[in-house]
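Here the complex is missing one protein chain, while the rest keep their positions.
After this line comes subunit A, so read on.
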């Protein structure tokens, strides 16, 4: 247990203490008490920067060593970048939420407990080396996210959104677990670094593709890639600090983290390259188009998050090509990975600030609907500045950091067309074209966010509240993020060397030790990418100006073809309906139906086994001789059987049943079993008396019975059962493998047990326990009968009611 382990669990420990603090401190907002934790962690993780520039830091704590599950924490460039984002934005969000959530009306203890459990889970995901531990934290993020989305649980939409996100992300989580187990089957290890060390073994395995697809399903569901993106817009029912933290900066990037982590293992495959690139580019395209048609600011931001995540995913896919080049010095595909990591950082900064900005607008005006907003620039100048920086960075305009990463994105997309791997030279042209169109729509929705909210005329009559500038506490966190956007935009190399370069080296571990250096130049000459950016700006402005003309078209026509959300709702509905109907259909409530099921299963299983194992080997030579007497007895039994089955009178049935019992006792005499014959006679007599006694109180049964039909399920099943028993009896009879153990009884009945009736000695001496409990059965039956006859609770009530 090192301080690194403690650092991961520090927010969790705090979450356990929050209820105590919440009760003790009535005056102070709970947020102030918990705020130091993420700040301390942020500073602590900053101290790792010099170390990760050199190599990795590893700490191990045994958890279940016998299963190879140890809590190993590894800090490398990628983990550190994520850990800094989690703790840094975590601090800002905690600070923001102090001013956002009212002290009186909100359940702050719940909020901060959920938030800090999430923080621990997220730190665990990015710092764990052991895949089982990673999975554990992965599910912990799903659960804490579920709790946070459903924070206002009295709202129906919150509960719906929380359930939807839980179902989808837990589905992905389970797929991820499957992938982890497959990797364990291949390599025998749960350690990510050991598995990557054995990459050649994994790549040669036949389980390579299944493991890859399962892990990708986990990543795609978490990172809201098409078609699993449907949960993210509904997760916007969460409080805005949660949206800013989980659903833009951290949790949705867990999938990207996973893809980046597994790149050294899977990137040799063309399936990996194409799946990630195509899913990412489709997500980018679809997210940006859909964002333009939304009215709610948070919905626009949700779809823009989906779109930007798709962009990073595409970059990771293209970056996978870098593994196929030997010399790193002139490799252009490393550039894609740099762009991915850089944009990951940039997106966390500007999207966090944008969500906080929307929270401020919501807080100060009472609405997030862009139809009712407008002209807030004069009233809320600082918020407008934040929004300006955020949206222009998102649109990819200079001098903000989004411009740089978008340029690198275009450059990578253009470079794909020159790639001569995985058929990229023929189909690769798709990527830059779709990316470019998607980017135009990104520009458009960014402009919609800014100008519809802050530009135009103020509509005071539409706003629930009288708008005014927000307090400094709400403005400070987004201002810090905006400052980061500008600083990294102007001086990208400030973070390039300490943060981005180690992160890229962790995605491509073979880069360690080479002289590869990340350098981001602000001005890189007139390239194709710059021309594409000009095109985006020109077409984007045109589209924004004509938005009133084409937005209705997208709003009304497109949804008819693509309604992912509806597909989810319908599948849930049909699954519930289907299982309900199936249960109603199969569980009829009639005992006869269930008997049919059981007997049919018996017939099918038995017949199948008999024929599959060729069990019918009846040997006629061991058969014993049949006498005339046997034929007569058998005939009598058959006659009584027919009589009982077809009789319409109960008295006939009873008498025939008695006749059958007596015939069987004669059978016992013939088979030299005197005790059996005696017992059978007595029992049959008592039974017949009992039948007569009870039947006296019962009606004739023929009136409810349908006429016997020769071809009915009932007939077929009873024929089948008879046949199966006949076949079993035939094939089981001839078991001459071993002699009977009865010789022991015959030899020792007199000498050891002092009796001459062997059956009786077996019953009371050799196997006396059987007899003891048989007696108990009789006692229980008689007590039960006594109880049934005497105990009349329901009848008494009925009489009282009368």
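The criterion applied here is as follows: contacts are C-beta pairs under 8 Å (C-beta built on N, C-alpha and C of every residue); 3 or more make two chains touch, one makes a residue touch a chain; residues count from 1.
Note that contacts and distances are computed from a predicted model.
Novice: The complex lacks one chain in this depiction; which UniProt name from "Class III cytochrome C family protein", "Electron transfer flavoprotein subunit beta", "Nitrogenase protein alpha chain" or "Na(+)/H(+) antiporter subunit C" does that chain carry?
Specialist: Its record in UniProt gives the absent chain the protein name "Na(+)/H(+) antiporter subunit C".
Novice: Given that one chain is not shown, which residue among A:371, A:468, A:592 or A:752 touches it?
Specialist: Of all options in A:371, A:468, A:592 or A:752, contact with the hidden chain holds for A:592.
Novice: Just checking the interface: what residues of subunit A touch the absent partner chain?
Specialist: So the residues of subunit A touching the missing chain come out as 584, 587, 589-592, 595-596, 599, 620, 623-626, 630-631, 634, 637-638, 641-642, 644-645, 650, 653, 657, 660-661, 664, 667-668, 671-676, 679-680, 683, 686-687, 690-691, 694-695, 697-699, 701, 704-706, 714-715, 717-719, 721-723, 725-726, 729-730, 732-733, 740-742, 745-746, 749-750, 756-759, 762-763, 767, 770-771, 774, 777-778, 780-782, 784-785, 788-789, 794-795.
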